[in-house]
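Scroll down for the structure; my scribbles are underneath it.
The other protein chains are all here in position, but one chain of the complex has been omitted.
So that you can tell them apart, the chains are marked A and B in the order they are listed, and the count of residues begins at 1 in each.
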Amino acid sequence: MSASRIPEADLTIAEHMKRSGVSRRHFITFCGKLMAVAPFGLAITNGLTLEAVAAEIGKTRRPSVVWLHFQECTGCTETLLRTSEPDIADLIFNIISLDYHETVMAAAGRDAELALYDAMKANDGKFVCVVEGAIPTKQNGIFMKKAGKTGIDMLKQVTSRAAAVISIGSCASWGGIPSSGPNPTGATGVDQLVKDKPVINIPGCPPNPYVLLGTVLEFAGTGKPPALDAKGRPKFAFDRLIHDHCPRRAHFDAGRFAANFGDEGHRQGWCLYKLGCKGPATHAPCSTRHFNEVVDCWPIGVGHPCFGCAEQGVGYTIPLFDTVEITRPVPPDTYPPIIAEHGGISPLATGLGGLVGGAIVGAGVIASRKLSAVDTESESETKE
Amino acid sequence: MEAHAKPAGGPILTKSSIVLFAFAAIGFFLIFLRFVLGLGVTTALSDGYPWGLWIAFDVVTGTAFACGGYAMALLVYIFNRGKYHPLIRPAILTSALGYTIAGLSVVIDVGRPWWVWKVPLYFWDWNLNSVLFEVAVCIMAYMIVLWIELSPAFFERWKESKWPALRKFAQAVSPILDKALVWIVALGLLLPTMHQSSLGSLMLLTGPRLHPLWSTPYLPAFFLLTCIAMGYAVVVFESSFSAVALKRKAETHLLLNLGKLAAAGGVIFVVLRFIDLAARGRLGLVFQSDFHAVFFWLETILFVLPLAFTIGRRNLGSLFLGAITLALAGALYRFDTFLIAFSPGQGWHYFPSLTEQLITLGLISFEVAVYATLVKLFPILAGVSKPAPTNVPATSPAY
Partner (left out) sequence: METNRRDLLKGLAAAATLTAIPTAAIAREKRKAPADAVGLLYDSTKCIGCKACVVRCKEVNNLPADVTGYGEGLYDSPTSLNEYTKNIIQLYKDDHEQAYVKRQCMHCLDPACVSACMLGALQKREHGIVTWAANRCIGCRYCALACAFNVPKFQWSKRAPKLIKCELCSHRLAEGKQPGCAEVCPREAVIYGKYTDLLDEAHRRLQSEPDKYVQKVYGENDLGGTQMLYLSHIPFENLGFRFSGGEAVPALQQTVQHGVYKGFIAPVVLYAVLGAVMFRNRRSDKKDVEK
């Protein structure tokens, strides 16, 4: 790409959309999607109406994004491409300014190298560096070289000029599948190597593309990343376990499990815990945000147990069909207690009981008086 | 005093007996409902309290009230106090009716009464370790014994019946009965000794769920002692009641002694109970300010109070009060053992339902009404006009 292709950094998204002839309806639909993906936890979607959110996003300057690839399968790129609102063109031209992306860019070879250099220079200190893939570290990182540089070097070089780094996918977040034992290349997540810049982890294999979009726009719009948890993951998407929002949770709570693929329980859509579902141990938004913009397009939705792709120590670590320990079980509110109350006492019955008791005592006293009278009478009779 | 008993006579259907029969009718209708609707709907029984009013009162307390025959037989035939002889028949009648009502209550209470006949007959299934089995078989046998013991009263009248078949039957059976009666009476002394004490042992099987103020290896002995005292108390009650209701003279001097026996029994029981508690180191429980201690003291007071009503008094009225106090004491002791002292765990409550209470009331009303009817028709009550001799001549009939 020649320098002239790099767009001005000052155009807002709204202005750019207008210039490119993208319909407002298109844009509004995208904003709506974003609101659905991140109903809370993002400042940019914190509006009461679609129009308000659209205005907020419209004001945002298009963020410049440099996308690096390392030990990856390109799945995370593919997930981004699987959005129709916006479609890929809209996305890379109007919402974000995708200044460098090895998969979708036209350039190759030296042109590509120049493109990277130009992108970094034009938005020095302001661009967002998205990293896809793990970085090999063993033997000084020789297991991956690009343009003569090792992955580690390239990472350090690019991220040193970035405003923030987003690790997209489990590989970039914590090593992912390349780091699976015995990890011969020493595949490592980005946040182990980049310590001087804010790193946002969006794990998943692949993650939901709207999580990335929301994160990027939040950063562009507010200058700050969204609220992150202890592992650097955006809370709006990763603050819950799959288990906590699983549509099959009712079956888990009621003890209905599929024991084998294809059995009666499986056909009924029962809980997949016994088949090795890692939902109870995995933090990810998949339960509520499905993939490919198709409802139920996610593992549990199609009847396969979650395998914990987003969670370090679970995905690609615990065997697929092994049941996972539930370390933080939260029982439902209505769970049989050790001591339960069993019914009460009928007030009517108590009343009758009291009445009878009183009648007995009363009758006894009266009878006793009568008897005394009779007795004295008879005594006096005998005396006579 | 007249040695012979005579039918009290008088109309069967009086105002009071009609009321009693009405209550009885309600009770029987509700019994029918109980069988149609099941126990869950009609009673307040639950998993926590599988036994309730019908066991604790109708069966356990009811049979204790029906120990008049037993207590009097002890006095007259073992301790040879012949002067009390005229009180035997009414006592036996009360006992026979009481045990029959108790038996009926059992059949109403059990959930699968269609197998009840297996209890006495299927000897190959008998669980000889089961105390309840012993109680059940004993009570069944004793009920039969009681009616046999009472039967001379029926035969006496039937011997003069205008129906020849009945007359012949009565005349044929009577002498056989006379000869066998000693063995029947001995049985009538053995059986209640066995099952009244075993009724106490019943609750011992609840083990740690029985409150230590009631749980003791001497529970059977205590039940036996109190039932004898209650027997005398009930005889006082029933004689006084008959005297007033049927406008007859009460044998006050005899009853006074019985009252004293009952009161003495109550006091001896309380003393023994305290000794037992002290010996097992449980006396401290008595002084705790909790629900169980309250009931314990209530029992104790009620068992001791009759003494005040009977010692140094010659008045039938206070004697009567003493008798019902002792009877109440015994009843409370049994209620407490079976319901209050039993702890099924937190969260369980029991108070008898309306149906349970009305059925019990109906059965008691029926018992009283039948008693009144039978004493009017058959030679059960003896009249009183002067003090009785100390011995009963052997030439008089055995009963």
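Definition applied: contacts are C-beta pairs under 8 Å (C-beta built on N, C-alpha and C of every residue); 3 or more make two chains touch, one makes a residue touch a chain.
Keep in mind that what you see is a predicted model, and the values were worked out from it rather than measured.
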item	value
Touch with the omitted chain, as defined above, among B:Lys15, B:Arg112 or B:Lys162	B:Arg112
Candidates B:Ala5, B:Leu20 or B:Leu39 - the one touching the absent chain	B:Leu39
Touching the absent chain when the full complex is considered, from B:Ile12, B:Val182 or B:Val294	B:Val182
Hidden partner chain, touching residue among A:Phe143, A:Phe257, A:Phe291 or A:Phe307	A:Phe257
Interface with the undisplayed chain - residues on chain B	35-41, 45-48, 50-51, 77-80, 82, 109-113, 115-116, 118-119, 122, 125-127, 129-134, 136, 182-183, 185-187, 189-190, 193-194, 197-198, 201-202, 204-209, 215, 217-221, 224, 342, 344-345, 390-395
Where the unshown chain meets chain A, residue by residue	252-257, 259, 273-274, 323, 325-326, 329, 331, 334-340, 342
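Keep this in mind: only the chains that are shown with their structure count from here on.
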item	value
Distance between the centres, which are taken as Cα means, of chain B and chain A, whole angstrom	74
Chain B-facing residues of chain A, complex	339-346, 348-350, 352-353, 356, 364-365, 367-376, 378
Residues of chain B defined as touching chain A within the complex	44, 46-48, 240-241, 243-244, 249-250, 252, 315-321, 324, 345-354, 356-358, 361
